[in-house]
Structure formats: structure tokens, C-alpha cells
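A protein chain is absent from this complex, but the other protein chains hold their places.
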Amino acid sequence: MNAKPYKREIPKSTWYLGRRRDILHMLSEISSLFIGIYAIILLWGLTALADGPGAYQLFLQRLTNPLSLGFHWLALAFALYNSISWFNLTPKAMPVQLGENFVPGYLIVAAHYVAWACASLFILFISGVIANG
Amino acid sequence: MNHKLIELEILRYRPEQDQEPWFQNYQVPCEEDWVVLDALNYVKEHMDSSLSYRWSCHMAVCGSCGMMIDGDPALSCKTFVRDLPERAIRIEPLANFPIERDLVVVMDDFVEKLERVKPYIIREEDKPLGEGEHLQTPAQLAKFKQYTLCINCLCCYSACPQYALIPEFIGPAALALAHRYNQDSRDQGCEAREDVVSANEGIWDCAFADACSLVCPKHVDPASAIQQMKISSTIGWYKNLLGLKRS
Partner (left out) sequence: MNVVKADIVIIGAGGAGLRAALAVAEHDADLKIALISKVYPMRSHTVAAEGGAAGVIKEGDSLEDHFNDTVSGGDWLCDQDAVDLFVNQAPEELIQLEHWGCPWSREQDGHIAVRPFGGMKNERTWFAADKSGFHILHTLFQTSLQYPSITRYDEYYSTDLMIEDGRCQGVNAIEMRTGLMHLFQAKSVIVATGGAGWMFPFTTNGAIKTADGMAMAYRAGVPLKDMEFVQYHPTGLPGTGILLTEGCRGEGGILVNKDGYRYLQDYNLGPPDPWPRKKAMELGPRDRLSQAFWHEQQKGRTVTSRWGEVVHLDMRHLGEKKINERLPLVRDLAKSYVGKDPVHDLVPVRPVAHYMMGGIHTDIDAATPIPGLYAAGECACVSINGANRLGSNSLTELLVFGGRAGRHAAEYARENPSSSPEDHILNQAQEARQRITDMFLREDSGENIALLRKEMSATIESGAGIYRTEDTLRETCDRLLELRSRYAKIHLEDKSNVFNTNLTYTLEVGSMLDAAIAMAYSALHRKESRGSHQRLDYTNRDDENYLKHSMAYYQGSEEPRLEYQAVVITRSPPAERVYGGAGK
């Protein structure tokens, strides 16, 4: 047989290092790791809370150690990066059609920030109510 | 017209002679409004008639001339030499496809996947021709028009990191075409395509890297098609669970 197609292999674990866009994409993906760990820490905190005020205080104290602080800053950075890049992509996932035209993308992105702000404010408000009531 | 000597670094592969691909360099006197394809044609006609590549329309509508130019997938007939940096232009066959010969890749996988998504109007009952056209308002047309623009150039497959890592992935263009039909008011085949589209190797292998949409020369935005299908597929799944009709 004359034909002999040649398959170019890509390095499975380091393919993304060649280009900035690919590195950023992988960072976005890896953010899920940090957010996952953060979720576990939150759950841990919840169980500590259920065990009583003493256990909860101990949990809070543990959180202040430098390793934990370092992790939390990193996780926050990743969460922000992920959220902002995600918000910027939302017009693609949810186009809003008005007649023959589409609502401009930036309005949909803005709507997400507004929703985020409202949700955050609402949670702060509720926490305030609970803390004071 | 002014001529400028440009160096092309082209990946060659002749299966009957070569064990592996290798780079061959050519010095080409380029005119100022040339595209990379014009430079390739110069090489083929004046320097090396054995260089093989696909091309036809020279106006970015047939989709034949996709190739890697300086590491990014693009149409060689729409990539202007004047827009590229002043150094050797590296030209390789489209990434993520096996090389058949020189800049010609084996497209079989794409063609099979294109056929798999059932990219044609599916209706329960065909309207008789005598009754004329289906009515479709400009607004209804706008809903899917963007996704009809795909020229099957395969640049999106070359850019997609998931397709590079997971060869079973159906891929951006094929999935965008499924979405094109799903959104067409004349089509009733959403369910018929669901199994293929919402399989693991369908929309769910997409990690929304958005590389496909970035390189698409026709601004089809296949990534948007896939994300929209993720949402509609999920909603459909829940509807199904609750005993409601899918759509």
C-alpha cells in the first residue's frame, strides 16, 4: 500500500506550555481544583459549626495559619479569574434575540455582574440580620 | 509591483520516500498583496512541482486551503503575507489530523463525524412541493443563520485542545452543524440527533476553550453552538425526568 499517513503526537501533559492562550485555558481549568478544595474546607467548617462553638473557634483559628491564608488568596484569585472569564463568555451560551437582532454581548455580561452584586449584597444583608438578630 | 524575498519553511512528507516529515525552505519573491497561497503556488509552479496542497476558490469559501501558518490554523488564501512578521513563514499541515502528503491531511474522521450528527432536515411529514415554501421569517432565519456559514475548513479541529487529546470528540464544526439544524424552524430532528450530540464524545467533551471560535475564518462561533446545546440538552434531560416533553 502506497499510502502511509503520519500521525503527529502531542505531549499529553505539557502541550499547553507553548502558547499563552493555552496556558490561560489550563489555569481556568485548574481553578476547579482550588474551588473544589475550598468547598471541602467550607464543608469542614459546617461540620465544625455543628459540633459546637468550641469546635468552630478551633476551625477558624486553624484557617489563620500562613499555609491556609496562602491557599485562600490563591483560591480567591482563581475564583475571580474563572468567574470573570466565564462571565465574558456568557453571551455565547445564552444569546438573547430581539426580532432579527441580538442583544449586544456586553449587556448580557453586565447583567451577570449585576446579578452577582445583588446576590452578594443579599447574602451580606441576611448575614447581618442573622448576626444582629 | 514591488517584490520582496520571503522565506517559506514548509513541512514536507512523501510517504513513499520519507519516514518522517521534514522542513524544506524556499525563497519566494512575493508581491505586496499576496496571500500565503500565492506564495505556495509560486513554489509549485517555478521551484518544486512536487509540493502538494489543497486549494481551489482563492476567496475563502471552499474551505480547501486550511493549514498551520506560523503555528496557527488559517486559510492560506486569506492570510496576507504583509500581515505576517518579518521572518520565515512556517507552514505545516493542519494539526490534529494525520498527514497524507505534504500539506494534505487525512480528513476521514471529520467527514464521518459530520455524517454522524444527521445534518439534514428531519421532519415527521414532508410538506408537499405543491404547497410552496415553508414560511420562515427573517427572525427565524437569524436564529440559525450564523451556523450555516461553516465552510468545513477544519481550522477549528486543529485549534481544539480537546480534539487533540480526545480523538473521539465529535468536534466543533460537526456539533455546530447539528445546532444549525436544531435551530432551523423547519426541522423536527432535535430528538433524532440527541443521542449523538449529548453523548460523552459529543458536547460534553467540550471544555469551552473557545479556541475554535477564535480561529474560525467565517465567524461561525462553534463554541457558542456547543454551549447552547449543553444548556438545551440539560433542560431537556430534566424535562424528560419530570415526564414533560423535551421541546
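Order of writing sets the labels: A and B. Residues in every chain begin at 1.
The rule is short, and it goes like this: a residue touches a chain if its C-beta (ideal position, glycine included) is under 8 Å from a C-beta of that chain, and two chains touch if they have at least 3 such contacts.
Bear in mind the structure is a predicted one, so any value in this text is a computation, not a measurement.
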Open item on the list: Considering all chains of the complex, which shown ones does the missing chain contact?
Closed with: A, B
Task: Option from B:68, B:107, B:160 or B:206 whose C-beta touches the chain left out - done: B:107
Task: Footprint left on chain B by the chain that the document does not show - done: 1, 14-17, 33, 44-46, 49-64, 78, 80, 100-102, 104, 107, 111, 114-115, 118-121, 126-127, 129, 132-138, 140-141, 144-145, 148-149, 151-152, 177, 181, 184, 186-187
Open item on the list: What does the interface between chain A and the hidden chain look like in terms of residue numbers?
Closed with: 1-4
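We adopt the following convention: only the chains that are shown with their structure count from here on.
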Task: Whole-Å gap separating chain A and chain B, where each centre is the average of the chain's CA atoms - done: 31
TODO: Name, in rising order, each residue of chain B that touches chain A in their complex.
DONE: 13, 15-16, 20-21, 71, 95, 98-100, 106, 138-139, 142-143, 161, 164-165, 207-211, 213-214, 221, 223-224, 227-228, 230-231
Open item on the list: Touching residues of chain A toward chain B in the complex: what are they?
Closed with: 2-8, 10, 12, 15-16, 18-19, 21-22, 25, 29, 89, 92-95, 97, 99-102
